[in-house]
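Here it is, the structure in full.
Missing here: one protein chain of the complex. Every other protein chain is in place.
Right, chain A next:
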Amino acid sequence: MAKYLGKRIFYIILTLFIVSTITFFMMKLMPGTPLTNQAKLTPTQIHQIYKQYGLDKPVWQQYLVYLGGIIHGNFGTSFQFSNQPVSYLISSRLGPSLIIGGQGMVLGVIAGLIVGAIGAIKANTWIDTSATILSILFISIPSFVLAVLLQYYLGLKLRLFPIADWGGFMYTVLPTLALAASPLAETARFMRTEMVDVLSSDYIELAKAKGLNKVGIIYHHALRNSLIPVVTIVGPLAVNIMTGSMVVENIFSIPGIGEQFVKSVLTNDYPTIMGLTIVYSAMLCVVLLITDIVYGLIDPRIRINK
């Protein structure tokens, strides 16, 4: 296990290294500088501003400085927010994103498993059909549309939850629902298919023949075996949540990194874009690693090190 983990962590670092290198050089190819009134600045001032951002050095030196900074958690200074370190910008906004992302993921997956399992158990009844329709709806409606609908009906009309902003659990409800929809639908569809398969397999038939009660069969045999393939989609779902959060955070005015990412792209704030790209990549790598470990825990056949 330790050896496996070590190997995986090495790969994560390698991935992040490649990601940061590619982002760095891509950003160098893009137009745009921290200068706002270039035409009106004196050469001395331009030099001063470049120096402040370390842009007066040759690109290879900038690259080394940049890599060195990353190791120390320093992503440079934001172009947009004067004198604000990108690392502070990210760390102060990471919390809200993790909260709604995490809640959305947990809610989506758990609710999806339940909906999927019910659909499979009641296969080909009206319950199953409704569950399927629900899933298709949630997959087809983009999160930003759902977000606005939630905002309008639950926020403005019924006044159950705050429309936007950040400040406690109540504020997380609508964004969490908007984010959870897509993972919920994906999980439900996957779970239903898997479980229908499992329920018709021989060992379930055998269990039934042995006279085990239905709840026991589903809980002990069907559920666990259906879960294994479902775990594989958790990684892609996490990506789903991360990209979804950029839009959802904007709509609900959540001071998170998704919202920041959109803003930094729109304002050509390259240091922030680079910092956030690395943070997003790191989060994804970690999610994938956890998924693989969990995978082993659930399915002894692929338990690591065997």
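Keep in mind that, in the parts below, a residue touches a chain if its C-beta (ideal position, glycine included) is under 8 Å from a C-beta of that chain, and two chains touch if they have at least 3 such contacts; residues count from 1.
Methods note: contacts and distances are computed from a predicted model.
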As a check of understanding, state which of "Dipeptide-binding protein DppE", "SigE family RNA polymerase sigma factor", "RsbT antagonist protein RsbS" or "Copper chaperone PCu(A)C" is the UniProt name of the chain not shown. "Dipeptide-binding protein DppE"
Of A:Met105, A:Ile251 or A:Val279, the residue that touches the missing chain is A:Ile251
One chain is left out of this view; which of A:Lys3, A:Arg159, A:Lys210 or A:Arg301 touches it in the full complex? A:Arg159
Footprint of the hidden chain on chain A, which residues? 31-33, 35-45, 48-49, 52, 80-84, 88-89, 92-93, 148, 151-152, 155-156, 159, 162-168, 171, 250-253, 255, 259-260, 262-263, 266-268
